[in-house]
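Can you read through this structure? Questions will come right after.
And then subunit A:
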Amino acid sequence: MSHHMLLAGPAAETTRVLAYWVLAVISVTSALGMILARRAVHCAMMLALVMLSLAVMYVELGAPFLAFVQVIVYTGAVLMLFLFVLMIVGITAADSIIETIRGQRLWAALGGIALLVLLSLVIGHAAIGPSPPATAKFGNGNLNALAQLLFTKYVFPFELTSALLITAALGAMVLAHRERTGPKPTQRELAARRIASGRPTPLPGPGTYAQHNAVDMPALLPDGTQSSLSVSPVLSGPTPDVSDYPEGLPEGSSEAEPARLASPAGSAGSADSGGQEAGDQW
Partner candidate 1 sequence: MSNFPWLTVAGAIPLVGAVVIGMTPGRSAPGSPADRRARDLLVKQIALVTSLVTLGIIIAMAVQYNTGGPRFQFTQTYQWIPQFGVHYAVGVDGIALVLILMSVVLMPVVVLASWNDVEGGSNPAGEPPARRSVKSYFAMMLVLETMMIGVFAATDVFLFYVFFEAMLIPMYFMIGSFGVGQRQYAAVKFLLYSLLGGLLMLVAVIALYVYSTHGGHQGTFLFTQLSHLSLSPTVQKWLFLGFFIAFAIKAPLWPFHTWLPDAATAAQPGAAVLLVGVLDKVGTFGMLRYCLDLFPSGAHFFTPLIIVLSVIGVLYGAVVAIGQRDIKRLIAYTSVSHMGLITLGIFVMTSQGQTGATLYMVNHAFATGALFIIAGFMISRRRSTLISDYGGVQSVAPILAGTFLIAGLASLALPGLSTFVSEFLVLVGTFTRYEAAAILATAGIILAAIYILWMYQRTMTGPIKPEVAKMPDLKGRELWAVAPLIALIIVLGVYPKPIIDIINPAVTKTLVEAHSTNPVPPHPAPAAATAGTTSDVRHRARASHVAQAQAASKRVSVTLRQRSSA
Partner candidate 2 sequence: MTGSVHSALMPQAAAALTTYHATGIQDAAGLLLAFPLAGAAILLLGGKRTNSWGHYVGVAMPLLAFAYGVAAYVQMLGYPAAHRSRELTLYQFIDVGRFQVPLGLQLDQLSICFVLLITGVGSLIHIFAVGYMSHDPERRRFFGYMNLFLAAMLLLVLGNNYLALYAGWEGVGLASYLLIGFWQYKDSAAVAAKKAFIANRVGDVGLSLGIMLMFAQFGTVTFQGVFAAVPSASHGVVTAIGLLLLLGACGKSAQVPLQSWLLDAMEGPTPVSALIHAATMVTAGVYLIVRSAPIFDLTPDARLAVAIVGAVTLLFGAIIGCAKDDIKKALAGSTMSQIGYMMLAAGLGPAGYVFAIAHLLAHGFFKAGLFLGAGSIKHEMNEEVDMRRFGGLAKVMPITWVTFGLAYLAIIGIPPLSGFFTKDPIIDAAFAKGGTSGALLGTAALIGAGITGFYMTRVMLMTFHGERRWDDTVHPHEAPPVMTWPMIVLAIGSVFAGGLLIVDNRLLNFLGPVTGVPPTRHGLWTWSGIVALALVVVAFGIAYALYGRREIPVTAPAGSPVTVAARKDLYGDAINEGLLMRPGQWLTRLSVFFDNRGVDGLVNSLAAATGGSSGRLRKLQSGFVRSYALSMLVGGVLLVGALLLVRL
């Protein structure tokens, strides 16, 4: 039973070349897109695209199991983690184009080109012939061969990585966790705070009386104007509501900082549970 690659035979050859070039173009453009996109979310999406194209390449290179792991673990989990953190940081945070450090871009470009030239020099000199004929372990025997290799030759690194993962998890928890410094606000306090805040009634839900009730569609007030309070600040992003700045818009606030999240005057930064007022003061 010839265990061989999913795609075999001459016809496969052209498809493999075609696939390579398509994937190459996709991955490079999306990589460039990633570093050039102004908004972080777009970068994340671009990165996802690159990862997926890589997954396909793995398949072509005879590493089907790795391809799936790439898709599931890497793109699925790690990238999503990015998005999750991105949500915390503020989805609308976009970098400004102007470069603050003098000569950074110039030198970065020069460094990149030099690195490129250097590595290509290396590859040029390296004698990389055509790949040897595919054997089973690159085909569907890949998983068994991998498992055998992993638990014989690389068992010690395997144990080490498990230790690494545990410490990483523990580290993340320690870093991100914040002890509660004050007493947990009781129901009574929340009620009192709600009344004192001057708006005891709940905010209108997104999309009320608007065209559609998408999450980021602001509701319409009786006089027809849009109510910014109806959209969660995480989504609303950089369109600062005029009412938040009695003294007028601070100039140059196009900076990534969503003014909205700056905690309104008065309330201390103490940790209180994310009340209806969206956008916790983290």
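The candidates were selected such that all candidates are chains of the complex that A comes from, given by their letters.
To be clear about the criterion, a residue touches a chain if its C-beta (ideal position, glycine included) is under 8 Å from a C-beta of that chain, and two chains touch if they have at least 3 such contacts; residues count from 1.
Predicted model only: the values in this text are computed from it and were never measured.
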item	value
In-complex contact of subunit A, chosen from 1 or 2	2
Contact set on subunit A toward candidate 2 in their complex	101, 104, 107-108, 111-112, 114-115, 118, 121-122, 125
